[in-house]
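The complex appears here minus one protein chain, its other protein chains still in place.
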Amino acid sequence: MASIYGNKLKLSIFGQSHSAGIGVTVDGLPAGFSIDTVRLEQFLARRAPGKSPLATPRREGDAVEFLCGLYNGATCGAPLTGIIRNTNTRSGDYANLADCPRPGHADYTAAVKWKGHQDPTGGGHFSGRLTAPLCIAGGIALQILEKQGITVGAHIARIETVTDTPFDGVHISPAELKAVAEKAFPVVNDSVAPAMEAAILAAKEAGDSVGGIIECAAVGLPVGIGDPMFDGLESRLAAMLFAVPAVKGVEFGAGFGCAAMRGSQCNDPYCIRDGAVCTTSNNNGGILGGISNGMPILVRAAFKPTPSIAVEQDSVSLSKMEEKKLTVHGRHDPCIVIRAVPVVEAAVALALLDALL
Amino acid sequence: MASIYGNKLKLSIFGQSHSAGIGVTVDGLPAGFSIDTVRLEQFLARRAPGKSPLATPRREGDAVEFLCGLYNGATCGAPLTGIIRNTNTRSGDYANLADCPRPGHADYTAAVKWKGHQDPTGGGHFSGRLTAPLCIAGGIALQILEKQGITVGAHIARIETVTDTPFDGVHISPAELKAVAEKAFPVVNDSVAPAMEAAILAAKEAGDSVGGIIECAAVGLPVGIGDPMFDGLESRLAAMLFAVPAVKGVEFGAGFGCAAMRGSQCNDPYCIRDGAVCTTSNNNGGILGGISNGMPILVRAAFKPTPSIAVEQDSVSLSKMEEKKLTVHGRHDPCIVIRAVPVVEAAVALALLDALL
Amino acid sequence: MASIYGNKLKLSIFGQSHSAGIGVTVDGLPAGFSIDTVRLEQFLARRAPGKSPLATPRREGDAVEFLCGLYNGATCGAPLTGIIRNTNTRSGDYANLADCPRPGHADYTAAVKWKGHQDPTGGGHFSGRLTAPLCIAGGIALQILEKQGITVGAHIARIETVTDTPFDGVHISPAELKAVAEKAFPVVNDSVAPAMEAAILAAKEAGDSVGGIIECAAVGLPVGIGDPMFDGLESRLAAMLFAVPAVKGVEFGAGFGCAAMRGSQCNDPYCIRDGAVCTTSNNNGGILGGISNGMPILVRAAFKPTPSIAVEQDSVSLSKMEEKKLTVHGRHDPCIVIRAVPVVEAAVALALLDALL
Partner (left out) sequence: MASIYGNKLKLSIFGQSHSAGIGVTVDGLPAGFSIDTVRLEQFLARRAPGKSPLATPRREGDAVEFLCGLYNGATCGAPLTGIIRNTNTRSGDYANLADCPRPGHADYTAAVKWKGHQDPTGGGHFSGRLTAPLCIAGGIALQILEKQGITVGAHIARIETVTDTPFDGVHISPAELKAVAEKAFPVVNDSVAPAMEAAILAAKEAGDSVGGIIECAAVGLPVGIGDPMFDGLESRLAAMLFAVPAVKGVEFGAGFGCAAMRGSQCNDPYCIRDGAVCTTSNNNGGILGGISNGMPILVRAAFKPTPSIAVEQDSVSLSKMEEKKLTVHGRHDPCIVIRAVPVVEAAVALALLDALL
C-alpha cells in the first residue's frame, strides 16, 4: 500500500537492496512516446555509484531491462515495467543488523513493523538503491515533460556549511537550468565546488558523512496545474520527495524564510511581461493555492547525512534488550547529496507529470 | 479529486468562504466512539476568529451541526458529516478580485484553472475558513488518539524574528505537551509572548502581516506505524500539512538543520530506557524509513504572512492584461499563525490516525 | 473508506435513513456547468416515494440544498455538496431490529461489523434512502453527459416473471431512449405494464414483495473510453451498480446469455455505417477490453425483492442467541424496481462521466 504513488500516473516501485532484482511499473504514461534510451542511460549514470572518491565504491551496472510497456521502442499504453538485476551484493556485511539496528536507518522500525520478517540485508526495501527505479520512471517523465516545453533541473544548494548560489526563481531559463543540472558537480557557482568536495572528503576520512540541500526548479509548467488542498502541487511534490530516503525537510519558494517576512515582502507582485501575467519575485515557488502560477516551480529538499558511518555508534541488541556498541562495515557514500540530484529531478518530474496528465 | 485525503480514514472537505455552508465528511472512523462535544467546541474555539486584536474581527460562530455518522452520540460506522453555516459574509468586499488578483492568494491560479468560473468571494474554496472543517475532523481524531494514549500538541515556534524554545524531542511528556497547546498564547517559554505580540501588532498598524513557524509533537505513538516510501509518515504528514493554506515548508526532527550536520551528530543513538528501545536524541523526529520509532513525532510547518494586507500592491487586470494597483479591503488576520496552532494539531492528528487504523 | 467512489470524479455519499440529513459531495466536476435545477428536481421526483399505490407511502419531500460548489448557479471547480433533510421519520418502527435482524437486510452484518454501535433505525447507512444523494450527483452527471451528446436511459426489463422488450442495442436513438426513460411506468412495450403492475399489487396484497431487472443504455459515448483491467468500464459500472441496495447481478450486452453462445454468434461483426466503424450486433454491450467501442453501452442489473415484507419471518435474537419470529412493521415498497430506474441511470451516468473526464 506504500510503494505506489500517483493519481493519473501510477508508480509502483519494488525491490530490496539484495533481492534478485528491483524495478518500477508506471501505469498511465501517454501512448506513442519514443523513449531516448541513450539519454535515459546517461541520466541513470548520474545517480550510479562507483564513479568517484566522493561516493560508494559499489558498482551497480544499472542496466535496465524493459519487460513491457513498449512497442517498437515507444510507449504503447500498457503499464511500463523496467527492472534492474542486483549483482555485486555482499549480504554478509549486514548479517548482524537484524538484531543490532544501525542508528538513523530503518532497521529497527522495519523489524518492529514486520515482526522480524523484514529483509535486513542492505536496508532491504529502504535502501537508497531503490532510487534507481525511481530514476528509470523519472528519466522517462523528464523526456515527456521536455517535449511539452517543461525543463526540470536541480543543483547542490548546500553541503554541510558550504552553500551554492540559489537559482534565480524569476529569470532562470531552461538552457541555464539544464546546463547546471548536467554538470559533473552540479552547482550554479562552480567556485563553491572545491569547498563542498573538501567537506565531503574530510567527513570520509573521519569515517563520517555529511548532509546537504538540493534545490530543484521546473520551468515552463503552464498556469493552472495542480488541485486545491490534498492534491495541491506542494502536497504532491512533498509526498514524493519525502519518499526519497534521507529527506527530512521540503520547502517551496522562500520556504522557511517566509516565516521571518512581512506580507508586503513575501507577496509576489503581479506584472505583465511579454503579454503574460508574471510576478516580479518568486517567494511562493510558482505555486499559489496548490496550483501553478506560471513562474518557475522552486523546491528544496534537505538531506540528512548518510546514516551508515564507520565510526563506532551506540545501539542495542533487540533480542537481549541491552545496549551494545555497533561498527558498520560495508561500502557507503560519505555524502548522498551528489548522487541524489538526479533523484530529486526524477521525483519532481514524476509529480509534475502526474499533475499535468 | 483534490479535497479528499487518506487511506483508511477518508476525509472530504467541502465549502467556499461565502457559500451557504462548509463542512467535512470522515469515512472510516472506528465505530462506538463517544465524541465529547464540549471539548470539541473548545478545540474549535481555539481556531475561531474575533477574539483578540491579534486576529480578524470576523466572527464565525462556528456552530457545528452533525448531519450523520452518529447514533446516540457515538460514531456508528457510517460516514460522519459535520457542517457549519456561513453567516456574516460580506461578499461585496471581494467584487473586484475576480479580475484583479491579490498577490500571494490563489485568485489568479483558480481563475486560470477553472477558466473564470471559480468563486472569487473571500478566496472561495481556498479560504483559510476551510480549516474549520479540518478542525472538526481533527478535533475528533485528537480525542480518539488520546484514548489510545497518544497526545498531540503544538506551539508557536516563531513569529517573524521572535523564536520560542523548541519542544524537548526526547523528554517531553503528554502533560507538558497539552499544557502548552492549550495556553491562550501557546508558547513553551511565556516570556517570548510579548515580543511575538508586539511583532504582530506592529505589522497590523503598518497594514501589513507577519509569518511564523508552528512546531507540533505527538507523544505515545507506538513503534511501527507508517509504511515505506510514498505512504511513509513524513509523506503523509507533509501532504496533509501543505494542504493547510499558507504553509510553505515542512520539516521533521532537525529538518533543514540536518543538512549542516555530520552523520555522527545526526544519527540518533539507541539506548534502553525503562525496558524499551529509545534514542538519546531525536534528530529524525521519531520517524525512520517512514515508520515511527517510538520517540515523539516532531514536525514543523512554516507559514507565510497572511497575503491579505491593507497596503497598496502591484497587480494586474486579467481582462485588460495591464498592470494595476490593488488595495485589499476586508477583515484579515495580521498573523494567521496563532489561530493555525489547532489547525496543525488537527492535521497531524488526522494523518496519524489514518496511519494507525 | 467505503462510501467514496471514483478516479477523476470523487463521489462521497453520507447519511443514515433517520439521521438529521443525508447528502453527497462530488469533487472533480468540470467548472462552469450551469445546473438546470428544474430538470434535476424532475429527475429526483422519479425516484421519490409516495406517488402511487405501487410504492411506499413515506413522503420524503426530497428538497435538495446545495451547501457549496456553485457560484451564480454554475459549478465553480470546488467540491459540490448537496444535502437533504430527513423529516417524516418514524424511528419507533425499528426499535426491535438491533436485536432481531430482518432477513435479507444488512441489520445483522452491520451489527457484527460495527460491534453493536451501528444505527439500526431504518437500515441506517444501508437504507435505500441513500440512493437519493446518488441521484443528486447522477442527475447532474446526466445533464453534463447530455451536453456532450451522451444520453443515458433505463427501463424496467422485468418484474417477477413479466418481461419487457429489450432495448435494440444496435439502433436505439437518443430520442427513443429518453422517451422510454421518462414514462411514468418506464417500459419499452407499454402493453406489458398492466401485467407488471398486477404482479406488484398481488405481492403487496399478500404482504410480500417482488424483484425485477432494469436495463440501461448509454448512447453517444465516444470510442476509446475506459481503461484495461480493473478500471475497465465493466468493472467501474459494476462496482457502482452493486453499491445500489438490492442489486445481486450485473451483466453487459448478452451477459449471461453469452455462456450459451458460440463465438461465431457472440462476436459482433464490424461494418462501416455512415463513415464510422460499427458492429451489426451488440452482444458485448458496447465494451471490448474494458473500453467503449462506440456502440450503445448496454447493462442490466438484477434487483432482489424488497426484503422488508409484512409476513412473519424466521429470525433470531442476537442477545439471547435463540430463534425468534419477526414481523416487520413500517412503510415499504412492494417493489423497489420502478423507483430504482432513475437510480440505475444516475449510477451509470456517474461511472461514465468519471471515465470520460
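Details
Each chain gets a letter, A, B and C, in the order it is written, and its residues are counted from 1.
Keep this in mind: contacts are C-beta pairs under 8 Å (C-beta built on N, C-alpha and C of every residue); 3 or more make two chains touch, one makes a residue touch a chain.
Computed from a predicted model, the values in this text were never measured in an experiment.
The residue touching the chain not shown here, chosen from C:L9, C:L177 or C:M240, is C:M240. Summary of contacts with the chain left out: across C:H18, C:R47 or C:R158, the touching residue is C:R158. The chain that is not drawn here is touched, among residues B:G138, B:P228, B:G253 or B:P334, by B:P228. Residues of chain C that touch the chain left out of view are 1-5, 7, 11, 13, 101-106, 108-110, 112-113, 125-126, 130, 158, 160-161, 203, 206, 208-213, 223-232, 234-236, 238-240, 242-243, 245, 247-272, 275, 277, 279-280, 283-285, 287-293, 302-309, 311, 313-316, 318, 321-323. Contact between chain A and the unshown chain involves residues 1-4, 7-10, 12-16, 19-23, 25, 27-28, 31-32, 65-71, 74-81, 83, 110, 113-119, 121, 124-125.
The rule we apply is simple: only the chains that are shown with their structure count from here on.
Chain centres here are C-alpha means, and the one lying farthest from chain A is C. Averaged Cα coordinates give chain A a centre that lies 26 Å from the centre of chain B.
Chain centres here are Cα averages; for chain B and chain C they lie 39 Å apart.
Separation between the centroids of chain A and chain C, computed from CA atoms only, is 46 Å. Contacts with at least two other chains are made by residues 7, 228 of chain A.
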